[in-house]
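All protein chains but one are shown at their positions in the complex.
Now for chain A:
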């Protein structure tokens, strides 16, 4: 069976530090924090009052008013990011085979804004008043559905719902569909919009969120000893993936190659990572093995790095398990120090950042890194972006439920190594 090489030819993002790829990247390498006081709802009774919100997003820049009203915020983000990615890839939709054009966009939670709004209607006004759009706006697969409708993508279409690993699973699964010949082009990534009272009540009850309400831009501090929880973000990241043959035939600009994917489960606990780091270690190992590479070939890891005590301790351990002594040679950084944790969108946005790292040969920093933690003793690219030779990079996403996903991206070369 012929296996296709798969390349990345277009990128699109909606993020707390920029609603297009160039603004996002410039802010990412200048170390800008997107965290501030929550404006989306009244936080008076909430222990956590900070988040990384998307600002200045007008869905009407992308979607007609009638259709935008029928989309949850997470779906609006996905449609916007997909439209940017299609444009960036120079894809002429009337010149590709719609039946071989697919979508794989995930979300951890889906239409929580819609759910909360309509549940209030149910309680306050009764079942007859609930909007007929409640279910189609709320369900988690609707980003993939709406994107296919808008862009006429009639090929493979699905959604991965694996909490904070959703985006990376979608990209990995789309990569496999292309590799094994099920499609020519895929829009893949993740989206999330859960800066809502219900989400903050639930995540706060778990003690998962940073409570640094008075110092928002310093709150997300992955790998720093004083990290005290993640900061919720929102947004979307969507990539155009296509087979190398398809990209070459249409003369596309190739940003990077995606060459490996690993997914594993901890099979340990509903929220805590396995303290041996075994699950993510195997996930990373599978990603470089599928690419036909050795541990020592990997230059950079775009870490899950949530800013929680447990994640960074065990993700660091997992990197050491997967890479041995080479763990101390490679660079590791967390975009979440700036954009917060975008849950199911994290893998989408961070894959975009990883592709741009390969393109520009600049590693975005981990900001707010001030206090070394003896458990976290790798090179986390503290506080300042770094020019570096990055040929091969892995992006990790680890989700509640023990889902681990890693994708391997590498600089595109005509002859595969």
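As a convention for this text, contacts are C-beta pairs under 8 Å (C-beta built on N, C-alpha and C of every residue); 3 or more make two chains touch, one makes a residue touch a chain; residues count from 1.
Throughout what follows, contacts and distances are computed from a predicted model.
*Asks:* Missing chain's UniProt protein name, "Acyl carrier protein", "Carbon-monoxide dehydrogenase medium subunit", "Phosphate transport system permease protein PstA" or "Pyruvate ferredoxin oxidoreductase"?
*Replies:* Options "Acyl carrier protein", "Carbon-monoxide dehydrogenase medium subunit", "Phosphate transport system permease protein PstA" or "Pyruvate ferredoxin oxidoreductase" considered; the missing chain's recorded name is "Acyl carrier protein".
*Asks:* From the listed residues A:129, A:249, A:269 or A:387, report the one that touches the chain absent from this view.
*Replies:* A:129
*Asks:* Out of A:69, A:87 or A:269, which is the one that touches the chain we can't see?
*Replies:* Of the listed residues, the one touching the omitted chain is A:69.
*Asks:* Footprint of the hidden chain on chain A, which residues?
*Replies:* That gives, for chain A, the contact residues 64-66, 69-70, 129, 131-133, 136.
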